[in-house]
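The complex appears here without one of its protein chains, the remainder shown in place.
Right, subunit A next:
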Amino acid sequence: MKLSLTNVVNGCRLGKIKNLGKTGDHTMDIPGCLLYTKTGSAPHLTHHTLHNIHGVPAMAQLTLSSLAEHHEVLTEYKEGVGKFIGMPESLLYCSLHDPVSPCPAGYVTNKSVSVWSVAGRVEMTVSKFMAIQKALQPDWFQCLSDGEVSCKEATSIKRVRKSVDRSLLFLDNCLRLQEESEVLQKSVIIGVIEGGDVMEERLRSARETAKRPVGGFLLDGFQGNPTTLETRLRLLSSVTAELPEDKPRLISGVSRPDEVLECIERGVDLFESFFPYQVTERGCALTFSFDYQPNPEETLLQQNGTQEEIKCVDQIKKIETTGCNQEITSFEINLKEKKYQEDFNPLVRGCSCYCCKNHTRAYIHHLLVTNELLAGVLLMMHNFEHYFGFFHYIREALKSDKLAQLKELIHRQAS
């Protein structure tokens, strides 16, 4: 695997990762995102509907929290999780946790880390963890790590130090076990940078992890909300400054468009795509604009639309201060609102996704009001396509040095 940078603009790394996968002939663009999955399947989508989406990333994210309980089955299956889930051509990255579900604290020990599945808690020592990875055979996997610091607030410096120490110990043990297995050597270990909000510990974690023969780095503990991320941006810059340029940097738990841009500016390459899934689950559709160079007429129409929608979202936020509607961002519209009942426009005008080419806002509204499963399918298709389109535009903006315009456009739409 080889990462080549085309350009570094304002701290943003533009480039490609080549020679990926078992056959060594896959390529990934950076900055980019990974396809979010639940139990090895894109949410709501079958092979057919997933392949309706344009721009699906070359690499999908699997979560150990959804797969660890199937360890025995996968061991007996022998042929790896990619084939098991029906995605043999896709690159696969296996993370520890599901970024959407918070992890209960208090379950990391010096010898083990627990993940939470539908069936309950699965405790993994280093050897069990590596045995599971041996059965999964992903292309990349997040190393066993102690990320519990991000589950709690106001963690003691002692606890933060421990998270760094443990994660390094786990890493060394995993690397050792990898050396003893031909199967495991086909997978790349992603080292995890911990250290909470303590600069000293972050730097220590980064420097020490960088000394090990890992294939890339996962920046853990930056998940939260735009406010918490804001306070950690300096930390993020300092961490990436310690990391080698020729290895990819992933970040966990950050997926909102505005946060994505902030992180790219601070040296992050790859993101999870769970944000479009969260938007889908609340019956919303992504509508934010990322075309920083539309024709003037479109700009006017979009701006007027966006302004009105921002007004409406503010109103809704005032009315409904409880329940999950509270989390609706200004990057999206809420299709359950009565005003969409007779709106025969597509979700986003000009969008080339299956939903926008075949259906209307009125229809999606009807499906949501009648609690039909198809609502989730169509919204997921649109939201993924819209989100992958956003990343495409980020890369285009970096190519043509238009990042400032894109950033301004996104920030204008962030509430």
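Keep this in mind: a contact is a pair of C-beta atoms (placed from the backbone, for glycine too) under 8 Å apart; a residue touches a chain by one contact, two chains touch by 3 or more; residues count from 1.
Just so it is clear, contacts and distances are computed from a predicted model.
Engineer: As a check of understanding, state which of "Phosphatidylinositol-3,5-bisphosphate 3-phosphatase MTMR2", "Trafficking protein particle complex subunit 2", "Queuine tRNA-ribosyltransferase catalytic subunit 1" or "Nucleoporin seh1 isoform X2" is the UniProt name of the chain not shown.
Structural biologist: The record for the missing subunit names the protein "Queuine tRNA-ribosyltransferase catalytic subunit 1".
Engineer: Of A:T6, A:S41 or A:S181, which sits in contact with the chain we cannot see?
Structural biologist: Hidden-chain contact among the options goes to A:S41.
Engineer: Using the document's definition of touch, tell me which of A:K16, A:H54, A:K128 or A:H366 contacts the absent chain.
Structural biologist: Of the candidates A:K16, A:H54, A:K128 or A:H366, A:H366 is in touch with the missing chain.
Engineer: So one chain is hidden, and I want to know which residue out of A:A58, A:I85 or A:L169 touches that hidden chain in the complete assembly.
Structural biologist: A:I85
Engineer: What residue numbers in subunit A mark contact with the hidden partner chain?
Structural biologist: 38-49, 52, 66, 70, 73, 76-77, 84-86, 118-119, 341-342, 344, 354, 358-360, 362-363, 366-367, 369-370, 372-374, 376-378
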